[in-house]
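Missing here: one protein chain of the complex. Every other protein chain is in place.
Moving on, here comes chain A:
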Amino acid sequence: MAENFEQHSDISAADLARLSQEAQAEATPSTAKIIWSEFKADRPAMAALFIIVGFIVFVMVGALFINTPKMMETNIMAYFNQPFTPEFWLGADSGGRSVAKQLIVGSRNSIGIAIGLTIISSTFGICWGLISGYFNGYIDWGMQRVYDFMMMLPMTMMIIVLVTIIPHYNSVTLTFIFSIFYWEGTSRLIRSRTLAEAEKDYVAASRTSGTSHWKIIFREIMPNISSLIIVDCTLSFAENIGVETGLSYLGFGLPSQTPSLGTMISNANDPNNITQYWWTWLPAALEIIILCLAISYVGQVLRRAADASQRQGAAD
């Protein structure tokens, strides 16, 4: 059969190297390159990226050098120590515990939970949505009933109940508990796009080309909704920082001996702290605001890069 093609085309094996080199020169830049040039073209986003990455690395590494149980010991001498002193850069709280150190360990805990939660719930939600949308029919119907059931459960209450029932929990168990309830939104979003995408002819073409269903789902359809996935993941990440924070603030998140951004912000429950001892809660609040803003900036750039048509930076 190969002869058949030889006969009707002038191209032979001898031209292969030259032609593929020529083609290489004309090639469109890879996705990673496009993303990078997109960041270079957008300075605020570049700054945001550095803030996020730098901060996450800083707290992850910094927390390793802090002895948490010792840090959390009450120190009467330092009761509401003023900030900007050599020993307490950001002052101390009512227990005389260093706010700066708590902020580092607390950020590590909160961000760690948010990252874990985003990875688990998004992966699950994306797979669920892709499979449900692609197979349409009975599989979709069954999966959607499970989704409906999960949506019926009052989420916050279920989490609070689970947290109270489980005797010993830490950030890992908490991440898993949250994950049970946070994949639904993603799955719905992904499913609706997959439904539309699966109708397109390139999916039919892949099927007549002999490609398997799983390969079509994850190698053909998924790249085409990557911009949606990226935006959804960044937004969920920003949102997930809030999830843990909110529950800890209400007193149902991490135990109070484990510092987190939520437990720190709950210092603001005390009217005295709000006005007089602002350093106990303000840094954590500012940190959340800055982080969430930076994340959404980065998300925008990633989306632009993923939508090849929308790119600014790449010279095309």
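Everything below uses one rule, namely that contacts are C-beta pairs under 8 Å (C-beta built on N, C-alpha and C of every residue); 3 or more make two chains touch, one makes a residue touch a chain; residues count from 1.
As a convention for this text, contacts and distances are computed from a predicted model.
For the chain that does not appear here, its UniProt entry gives the protein name "ABC-type oligopeptide transport system, ATPase component", which is one of "Phenol hydroxylase P4 protein", "Pyruvate ferredoxin oxidoreductase subunit alpha", "ABC-type oligopeptide transport system, ATPase component" or "ABC transporter ATP-binding protein". Among A:Asn224, A:Thr258 or A:Ser296, the one in contact with the hidden chain is A:Asn224. Contact between chain A and the unshown chain involves residues 1-2, 4-13, 15-16, 19-20, 22-28, 141, 200-202, 204-211, 220, 223-224, 226, 308-309.
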